[in-house]
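A protein chain is absent from this complex, but the other protein chains hold their places.
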Amino acid sequence: MKWRAYFFGQRIENPVDFEIIKPSQNSVALTYQLAHEPQYSDLMTATSHLTGKRINRFTHIPQNSEDLVKKVKMLRLLGQKTGSCFQRCAGLDALITLSSITYDLDKKYGTKYRANYNRFLEHVQNEDLVCNAAMTDVKGDRSLKPSQQADPDLYLRIVKTNENGIIVRGAKAHQTGALNAHEIVAMPTITMDENERNYAVSFAIPSDSEGLIHFIGRQANDTRKLERGTIDVGNPTYGVSGHEALVVFDDVFVPMDRIFMCGEYELTGTLIERFTSYHRQNYGGCKVGVGDVLIGSASTIAEYNGVERASHIRDKITEMVHLNETMYACGLACSYEGTKLPSGDYIVNPLLANVTKQNVTRFPFEMAKLATDIAGGAVGTLPSEKDLKNPETGKYLEKYLKAKADVKTEDRIRILRLIENMVLGAGMVEALHGAGSPQAQRIMILRQADLEEKKKLSKRLAGVKPTPNPDK
Amino acid sequence: MKWRAYFFGQRIENPVDFEIIKPSQNSVALTYQLAHEPQYSDLMTATSHLTGKRINRFTHIPQNSEDLVKKVKMLRLLGQKTGSCFQRCAGLDALITLSSITYDLDKKYGTKYRANYNRFLEHVQNEDLVCNAAMTDVKGDRSLKPSQQADPDLYLRIVKTNENGIIVRGAKAHQTGALNAHEIVAMPTITMDENERNYAVSFAIPSDSEGLIHFIGRQANDTRKLERGTIDVGNPTYGVSGHEALVVFDDVFVPMDRIFMCGEYELTGTLIERFTSYHRQNYGGCKVGVGDVLIGSASTIAEYNGVERASHIRDKITEMVHLNETMYACGLACSYEGTKLPSGDYIVNPLLANVTKQNVTRFPFEMAKLATDIAGGAVGTLPSEKDLKNPETGKYLEKYLKAKADVKTEDRIRILRLIENMVLGAGMVEALHGAGSPQAQRIMILRQADLEEKKKLSKRLAGVKPTPNPDK
Amino acid sequence: MKWRAYFFGQRIENPVDFEIIKPSQNSVALTYQLAHEPQYSDLMTATSHLTGKRINRFTHIPQNSEDLVKKVKMLRLLGQKTGSCFQRCAGLDALITLSSITYDLDKKYGTKYRANYNRFLEHVQNEDLVCNAAMTDVKGDRSLKPSQQADPDLYLRIVKTNENGIIVRGAKAHQTGALNAHEIVAMPTITMDENERNYAVSFAIPSDSEGLIHFIGRQANDTRKLERGTIDVGNPTYGVSGHEALVVFDDVFVPMDRIFMCGEYELTGTLIERFTSYHRQNYGGCKVGVGDVLIGSASTIAEYNGVERASHIRDKITEMVHLNETMYACGLACSYEGTKLPSGDYIVNPLLANVTKQNVTRFPFEMAKLATDIAGGAVGTLPSEKDLKNPETGKYLEKYLKAKADVKTEDRIRILRLIENMVLGAGMVEALHGAGSPQAQRIMILRQADLEEKKKLSKRLAGVKPTPNPDK
Partner (left out) sequence: MKWRAYFFGQRIENPVDFEIIKPSQNSVALTYQLAHEPQYSDLMTATSHLTGKRINRFTHIPQNSEDLVKKVKMLRLLGQKTGSCFQRCAGLDALITLSSITYDLDKKYGTKYRANYNRFLEHVQNEDLVCNAAMTDVKGDRSLKPSQQADPDLYLRIVKTNENGIIVRGAKAHQTGALNAHEIVAMPTITMDENERNYAVSFAIPSDSEGLIHFIGRQANDTRKLERGTIDVGNPTYGVSGHEALVVFDDVFVPMDRIFMCGEYELTGTLIERFTSYHRQNYGGCKVGVGDVLIGSASTIAEYNGVERASHIRDKITEMVHLNETMYACGLACSYEGTKLPSGDYIVNPLLANVTKQNVTRFPFEMAKLATDIAGGAVGTLPSEKDLKNPETGKYLEKYLKAKADVKTEDRIRILRLIENMVLGAGMVEALHGAGSPQAQRIMILRQADLEEKKKLSKRLAGVKPTPNPDK
C-alpha cells in the first residue's frame, strides 16, 4: 500500500516495520489468529447472511440477539488476550450501521445505496478486511454548526461532484488503528440539516487512497516502544491502546459505487444514533477484558508484595471486580435485549447501550485508582530497564527492589510496568471519550427514558387525577 | 386462619381488616390480579414443569434463561405498579432453591426430600399460594457461631424429633409480608458445620401453625396509615415497603412430609449460595420498577415547580435514569447468563447476581438523594393533610403552597408526599439489607472472581514466565 | 404569647405543653443552659460589641475570626449534645447579616436603619431572645420572578405604607423552630430588581404578632412523640430536627422602628450572599456534632452486635469519621479565613462557606448509609416499644432481639431507634436543603472561583502568550 503517513515530524516509510505501531498490529493480527483456534471459533467467527460462508465475526452483521451477545464476549476475550485496544470494532460498527441505513435510504428515497453497500460488504467479508470508521470530524468551534464554521472544511464535505463520483475534503480525528486498516468507512458525525447537505455523506475507500494523509498521534510513553526493551514498555507485545491518527482528506476522490449516503441529511440523526449505540455496546466487552488484566495485575503485585491477605487489599480487589462485572452486565444486557430492524439486522437496546458506555466513562478510572493504590508508589518511581540490565547498577536494583523472597525482582518490575502502562496510558482517555464523550450518552439516556410514562405511574400512585389533555 | 400476631402492644384480631398491613395486602393482591390481565400474562404466568398447568409465575421454577429474565421483568412491572414491595419474591426464591437442593440431597444421601418438596410445590402452584421465606435468623452475637451462642435458640433449630416429625425453636427476623403468606418456608441462614446439625433444617408449614408468633415491625411513618387520609400516607394504595415481622417459632411441630433438609449440614453452604443468588437477582427488577416511580415523581414535581427545563434538573433526572437502568442491566444479565443445574432448573449467574444486589445497595440511595434535591425542602416541612382539609386553615395552604398556576396545590402536595414516602421510608433500609447486607455480596463477588485466571492473563502480557508449580 | 398556630388540623392551644414541639424546646433550652456551665462559657458566650456585657453567643455579632471559629465550635458542641437541630443559628445569622447591611444601607442611602437595628439587637442581647430568620419565600412558579407570579403574594411584600409603618403579606416556608422564637426577622430570599421594590423588605416583629399564622410541618415519625414512650422516638429528649413551620403573614403591621430595609432592592443581592455565607458556615459545625452522635451510635451497635473488630466495620466507621471531619475542616477554614467588613463585623470566606455546605449536601447521606449498613436490617424492622413492654410479648422480644450476651436487649433497641431517627429523619432533608439547595451553592462557588486568574496561570505555564487585550 502506498500510504502517506507521518509521525514525529517524519514520513513513515513502511508502516509494517514501524516500531511505534507494531504492537497495535499485533493486536489486529490476533483478531485473525484467534479466529482459527477451534476453542474460540464460536465467538470469533459467524456465518455471513450474504454469502453463507464462515467469516470473521469482525465483518459480520448481527442477525439475532445471540450475535450481539457474542460480539461483546468476543471483545472481552480480546481485551483479556491483549490488555489493549485491537482496533477492529469501530469499523465493524460502521459496517453494521450502514447495512440498515442503506436499506432505509433506498426505501425512503429509491436510491441504490444498498447494492453498493452489499458489494462492499461481500468484499470485506471474503477478504477479511479491517475497516476504519471515519466518524469524528475535527469540529472547529464547537458552538457552531458545520455550515457556520469560519473554515467550511472543519467537517468532512463534498466539494465537487461528477458522474464518476465525488471529491471530499476535511479531516477525521481520533482514527483508531488507521494504519492497520484496509478500508476507511466515512460517515457524518452529527445530525445535519438542510444547510448541510454536502456534509451528509458516507462512503468507503482504501486507506491508501490518493489525497489521504495520516498523522499518527502521540500517546503517553509512546517512544518507549523505540527503546527496544521488553519491560518499561509495560505490555511489550500489544502496547497499550492501539494507535490514533488524524486523517486528512485532501480532496479525495470517491467512486460512485463506493457511496452509501450523499446529501440525504434527514437520516443522519438515525445513522448516528445507530452507530453510537452499536459502538457504545462494545465498551461493555473490550474494556472489561482489559479490566480483567488490570485486576490480575493488581492481584499479582499484591501477592508479590506480600499483602494479598490484607483485608483492605482484598476489599479493593473486590471493588475492582464488582465495577468490571457491572460494565459487563450492561454490555450483555443491551445485547440480549436487541431488536430487529426493518433491514433484518439486529440492533442493541439503545438506552442500555448508552448506559453501558456511561459506566465505562466512570468505572475504569476508579479501577485505575484502586490498582495504583494496590501497586504502591513504585508504579511511578521505578528506575529504567536499562539500569536493571546494566551490570554496574543492576545488582543494586536486584537487591533493593526485591519484595517477597521467592519472586524474581524482574517479574515484580514487569507487573508494575504493566500497571503503569494501563493506569497512566492512552486507554484512560479512550475510556472517557471513545464512542462519544460522557455528555453525549447523557443526552441519549434522557431522550430514551420515556419520562412521560414514568410520570403517569407516579401520578396514579399518588392519587393525582389525570388532566383532560393527558400530557403535561 | 388462626394467627397469633402483634403490633403496637396489641394482638391483631383480624389481619385482613388491619389498616397497618392493608396496603401490603393490596400489593400482594396485585400479583394475582395482573396474572389475569391478558397484556401481562406472558410475564405474570408460566407453565408448570410439574403439572403442565398455567400457573402464576410467582410459583414457577425457572426451566430456562428466558424464565429467569421474565422473573426480573415481572418484578419491574410490579414495582412500577405499586411503588412498593409486593412480598412474594423471597418465598418464590425459597421454592426455586429447594427444588434443586432437595434433588441434590436425595442424590447425595438417598433421602426422599424431593418427593416432599414436589408435593408441596404442586399444592402451592395449584392453589396459587403465597410463601414466606424464613431465612434470616436473629443471630445474637454476630462474632459467634450458632452452637457458641449463650442462648442456643438464637438460630432456628430442632429441639425434638420423633417419627411424626420435628419440633423447632428459634426466630426469623425481617420476614417480609409475613401476614400475607399462606406458608412459611424455613431454611438455614448461614453455612453450618458438624456441630450444628440441628440447625441444618428446612421445611414448610402454614403461617398460622400452632406456636408461631408474628411481631409486626415498625416502619417509618407507619401510623400515618391509621390516620385515614389519602395524602400524607404518600402511596395510599400500596404503602411503602410491605410489612416486616419477627416470627418466633415457639416449639413448632413440623410433620415429616413437610421437611426438606434435616441435619445434612454439608449442603447448607450450597443452599445459601443458590438462594442468595436467586434473591439478589430480583433487586435488578423490583427496585428498578420502584425507581421508575421515583424518577416519575421527581419529573412531575420538577414540572409542577416550573423547573423541568433547568439544566441541572435535567442532569439529575438523567443520572437517576442512568443508575436505575444500570441496576436493570445487571438484573437482566445475570438472568440471561443463567445455567442449568443437575435438577434441570436454571440458576442465575451467581457473580452477576451478587453484582446486581451490590449496586442496589448503592444506587437507590443516590437516587433518593437526587429526588429529594429536585423536590426541594417542602418534602420535609409540608403541613398535614388535615390542615389542608380544614376550611379554617386550608385556604392559606391552598394559596401559599401553590406553585405553577395551572397545577392544583393538592396534586403538588400528593407528589411531594409520595416522594417523602419513598426517600425516607423503609424501602431504603430494604435496598441496603434485603437479600443480604453489602458485605455478604462482596464476599461472594471475590469468591467468584477467579483471580488466578486473571493473574495468568497479566503475567503472560507482562512477560512473566510461569513458575514450575504454576499456582501461587 | 398569643400564638396562632396549627398542627394536624387543629389549633395549638399552648405551644409550651405541645408534645410535638417539646423536644425542639428542649434543644433550644440547652442553648441557654450550657451558656451557664463554666466549661462551656468560652464557646457559649461572648462580649457584646454594643454594650460590653457578657451575652449568649447566639446573639453575638462576630468581631474577629476567632468569633467565627467559636460559632462553629459552639454548633458542633450542641450537635453532640442534642443529636438534633437547636434552631437558633438562622436567627443569629439574620442578626449578623443585618448588622453590616443596615450599615451599608445607611452609607449608601443616608437612611437610619442601623439605629433601628442596634436598638433591636440590644434588646435581643439583653433579653437573650431567640430569633427566627424568615428568609425562604414559598416562591410559586420557580421559573417566574416575584413580580411575574399569578399571585403576587407568593413572595413577601409590602401591601401598604403609612407614617407609622408598613403592612406586609406573604408567607415564609421552612421556618425552623418558629414556635420557639421570640422574634421573627424577615429578609428577602432572592435578588430583587426595580420591579420588585415592594419585595425588598426586611424587619423584625414578635412571633405572636397579629396576622401571623404558623402551620407546623409534618416530619418523619412525628406522631411517635405522642405515643409517650422513650424508645421508639429514638432521641426522646431532643427529637430529631427541631420543627418546621410555614409562617403566613396575613397583612401584618410592622412599626417604623423595626424596619431594616424598605425598597432598596440594589442591596438585596449582597444581603443574600452574606446571609447564605454565614448560614452555610454553620453546617460545618452542627451537622458535624450530629455526625459525632451517628458515628457513636454506629460504633455502639457494632459493639452490641459483636462485630466491632470486623475489618469492614472498622473501615466503614473510619470513613464516617473521615467524612465528618472533612465537613468540620471546611467549617473551620471558612471561619479562620474570615475578613472584616466596613461595618467592623467579620464575615466568613464566602467561597469556603459555600464549599462547606456543598459537602454537607453529600457526606451526611453517605454517613447515613454507612450507619444503616453497620446497624443491620433491624433498623427498619424492629417491633414497637409497646410490644417490648407488654409482658405477654416482651419476653419473646427480650430473648430473640438479644445480641451480645452482656448487653441488655433494650439498650440495643434504643441505639437502633436512635439510628433510625437519624438516618430516616427530617435531618436528611435538612442537610440537603437547609441554607439553600445544592445548586445554590454551586452558583456561588463558580462565581467566586476567579477562573480568569487560573486561566492566566495555565497559559503562562503552557507558553501561551497573553493576547493584547489580556482578558478572555
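To keep things simple, chains are lettered A, B and C as they appear, and every chain counts its residues starting from 1.
Here is the rule we use: contacts are C-beta pairs under 8 Å (C-beta built on N, C-alpha and C of every residue); 3 or more make two chains touch, one makes a residue touch a chain.
No experiment lies behind these values; they were computed from the predicted model shown.
**Student:** From the listed residues C:Gln39, C:Asn162 or C:Ser458, report the one that touches the chain absent from this view.
**Tutor:** Only one listed residue reaches the unshown chain, and that is C:Ser458.
**Student:** Pick out which of A:His36, A:Lys389 or A:Lys465 touches the chain that's been left out of the picture.
**Tutor:** A:Lys389
**Student:** Identify the residue among A:Leu50, A:Val307 or A:Leu341 that touches the chain left out of the display.
**Tutor:** Per the contact definition at the top, the residue touching the missing chain is A:Val307.
**Student:** Which of these touches the unseen chain: A:Gly344, A:Gly380 or A:Pro466?
**Tutor:** The one listed residue touching the chain not shown is A:Gly380.
**Student:** For the chain left out of this view, which of A:Asp232, A:Asp345 or A:Glu410 touches it?
**Tutor:** Result: among the candidates, A:Asp232 touches the missing chain.
**Student:** Footprint of the hidden chain on chain B, which residues?
**Tutor:** On the side of chain B, residues 311-312, 315 touch the unshown chain.
**Student:** Can you list, in ascending order, the chain A residues touching the missing chain?
**Tutor:** Per the touch rule, chain A residues meeting the hidden chain are 6-10, 136, 138-144, 150-151, 153-154, 170-171, 173-174, 213, 215-221, 223-224, 232, 241, 244-246, 248, 250, 305-307, 309, 312, 361, 365, 369, 372-373, 376-384, 386-387, 389-390, 393, 396-397, 399-405, 420, 423-426, 428-430, 432-434, 437-439, 442.
**Student:** Tell me which stretches of chain C touch the chain missing from the display.
**Tutor:** Counting only chain C, the missing chain is touched by 69, 80-83, 230-231, 234-238, 292-297, 299-300, 303, 314-315, 317-318, 321-322, 325-326, 328-330, 332-334, 336-337, 351-352, 355-356, 358-359, 411, 414-415, 417-418, 442, 445-446, 449, 451, 453-459, 461-465, 472.
Here is the rule we go by: only the chains that are shown with their structure count from here on.
**Student:** Could you tell me which two chains share the largest number of C-beta contact pairs?
**Tutor:** Contact tally peaks for the chain pair B-C.
**Student:** Between copies chain A and chain C, what's the superposition rotation on C-alpha atoms, in steps of 5 degrees?
**Tutor:** 180
**Student:** Using mean C-alpha positions as chain centres, tell me how far chain B is from chain C in Å, no decimals.
**Tutor:** Roughly 37 Å, centre to centre.
**Student:** Hunt down the residues of chain B that sit against at least two other chains at once, touch-wise.
**Tutor:** If we look for residues of chain B contacting two or more partner chains, we find 442.
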